[in-house]
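Omission of a single protein chain aside, the complex is shown with its protein chains in their original locations.
Chain nomenclature is as follows: A, B, C, D and E, assigned in order of appearance, with residue numbering initiated at 1 for each chain independently.
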Amino acid sequence: MVDITHKTHTLRIATAQALVLVSKPETIEAIENRKVPKGDVFEMAKAAGLLAVKKTPDLLPDCHPLPIEYTGINYRIEGLTIVIEMTVKTIYKTGVEVEAMHGASVVALTMYDMLKPIDKGVEIQRIRLLEKKGGKSDRKSTPA
Amino acid sequence: MVDITHKTHTLRIATAQALVLVSKPETIEAIENRKVPKGDVFEMAKAAGLLAVKKTPDLLPDCHPLPIEYTGINYRIEGLTIVIEMTVKTIYKTGVEVEAMHGASVVALTMYDMLKPIDKGVEIQRIRLLEKKGGKSDRKSTPA
Amino acid sequence: MVDITHKTHTLRIATAQALVLVSKPETIEAIENRKVPKGDVFEMAKAAGLLAVKKTPDLLPDCHPLPIEYTGINYRIEGLTIVIEMTVKTIYKTGVEVEAMHGASVVALTMYDMLKPIDKGVEIQRIRLLEKKGGKSDRKSTPA
Amino acid sequence: MVDITHKTHTLRIATAQALVLVSKPETIEAIENRKVPKGDVFEMAKAAGLLAVKKTPDLLPDCHPLPIEYTGINYRIEGLTIVIEMTVKTIYKTGVEVEAMHGASVVALTMYDMLKPIDKGVEIQRIRLLEKKGGKSDRKSTPA
Amino acid sequence: MVDITHKTHTLRIATAQALVLVSKPETIEAIENRKVPKGDVFEMAKAAGLLAVKKTPDLLPDCHPLPIEYTGINYRIEGLTIVIEMTVKTIYKTGVEVEAMHGASVVALTMYDMLKPIDKGVEIQRIRLLEKKGGKSDRKSTPA
Partner (left out) sequence: MVDITHKTHTLRIATAQALVLVSKPETIEAIENRKVPKGDVFEMAKAAGLLAVKKTPDLLPDCHPLPIEYTGINYRIEGLTIVIEMTVKTIYKTGVEVEAMHGASVVALTMYDMLKPIDKGVEIQRIRLLEKKGGKSDRKSTPA
């Protein structure tokens, strides 16, 4: 694990994106109308994602535990794709990009698990960092 | 959570695949020659993945806890892509596909986290079920 | 921890109840109309409760880990009281009453945490076993 | 999860109370004389409670992880009621009332689980915030 | 992780031993008279050990999750040495020796942590399997 004892506290923000692709319009309708038998997909996946962001250092060996000071989730539907954007903030010595990516991945997996009974063709298509601020290297991904 | 009290124990096998795309050949070389500063990427990500498969029901609300009786990880490098295949087996009343997908996702995230200091352009590209056996619906994905 | 190696597997069902008392009708309205700023209280508390049932043996020293085969949550509003009923099933050598009570308590605490910004007077009023089946001593609580 | 990046660190103290009601004087005697078969109820429940306070953000989705800097448990017996008071302190941007309430609830549940073999009528009767200091709204509950 | 899908369920018992060496008789007296400021060392370490046995597969990558059906702790004081013996039982396809050793190590570490304020010279001296039954290779260690 990288030594960060000498680093200073700054505001760090990261946004990660995960894409969940379903196989038919009926799946999207069931989500929007809250008709998925396991429950409200957006709300339950949000709860799972909020918890997962905090568990990142329990799962990734080199990841520093840090004070998560904000987690927000944004959903957007584009055709058969659900766009998940997970933003995490901290004031600490190291960034939160892996936390944001881990949170986004668990939101996507929770959706997969909840939708499995009604759609056998769900796939997680890409998990990537959209933007990070603070630290040495600010970065904004080009649209894709 | 779906009621599975009435179901019978059968052998269930699932294989999930995650793809990690790096941005330059030097990253692949560093992995293969064990020169990544944080450690041996394949071995450490394997340890993280084995643990993560077992933690799946801690992260996904509707996922049944079950006796994981085998977890295996296979790596393959194709150009700038690392192909991760995670196989999980159980003899139980419900399948292990979500466990395999969760394991594969944590292997991919561990790689991302370990490679971040030497490659800012790593992305996780697709997490999907490759194959499952046992239960009502055997399935094999078409190559893609 | 009690030795259960000699016991036989039977279907066990337990239902626990927790009561959350809010201090004003506006709180109930905000829940019902999904206007609580932290999210949909019933859905998010359900996700937290499903996860908590599975974590019971991580928190209670003498509690046996066991295969949770069903978890269901039922909500009912009676005046200013939210009635939470959590049912858990397993086919195992020991019962699930503590799991049901732990799940109900975490649902209640999640509600408390989500409602805190809009209602300072929320209280958790009673967590008790309503009913259990299987094992030596079936039991049904008298109404109260 | 509420954004607390802009808030300042202050000393926060919270005390929560849980009441465990047993059904007969013999149960109280067994606790006081350390004759409960599963072990010393007060000491083991204390260990479980200390651990539980630290796990609060693992269970409650919106709860910020924070540096727990003190946890203390106080027990008092009043007739057939065991009064549990759990105090938590931190110097941080947000309070510890939910941590205190979660800790108190796990102390109560551990007692329930340990007493179950000798008393089938144990109930958890009320979990509430007694007092909090620091932050915008100091508060002290009226006695009840 | 070794594939155990083809194996049969048998009763497995393992006992592990850990030795904690303190540096002065006053420490032993404080433990026996329950005068250690952090609490009753034997009882709190037992609670921590019972929980730790169940968490073994969360910490050791290749360890199969399995139904812990009994955990017992035995303490013995020999001069300045505290002898901890942790016995674990399961009826499953693989043994519980690592679970017993992990449990014994956490009991020892909890003692170390609780005794630290009153004795700076505590050491953990040997963690080993004493005996195991069931499976291919029964074994009993020679006294040492």
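Definition applied: contacts are C-beta pairs under 8 Å (C-beta built on N, C-alpha and C of every residue); 3 or more make two chains touch, one makes a residue touch a chain.
What you are looking at is a predicted structure, and each value in this text was computed from that prediction instead of being measured.
Although it is left out of the displayed model, the omitted chain contacts the following shown chains in the full complex: A, B, D, E. Interface note for the absent chain: among E:Leu11, E:Ile28, E:Ile91 or E:Ile127, the touching residue is E:Ile127. Only one residue in the set E:Lys7, E:Lys55 or E:Lys133 touches the chain that does not appear here, and it is E:Lys55. Although one chain is not drawn, the whole complex shows that of D:Leu50, D:Cys63 or D:Val122 it is D:Leu50 that touches it. Considering the complete assembly, chain D touches the hidden chain via residues 11, 46-47, 50-51, 54-55, 65, 67-72, 89-91.
Chain B meets the missing chain through residues 39-40, 43-44, 46-48, 51.
Mapped onto chain A, the footprint of the missing chain covers residues 1-5, 57-59, 61-62, 64-67, 92-93.
One rule holds in what follows: only the chains that are shown with their structure count from here on.
Averaged C-alpha coordinates give centres for chain A and chain C that are 28 Å from one another.
Between the CA-based centres of chain A and chain B the separation comes to 17 Å, rounded to the whole angstrom. Shown for chain A are the residues in touch with two or more other chains, namely 39, 44, 46-48, 51, 55.
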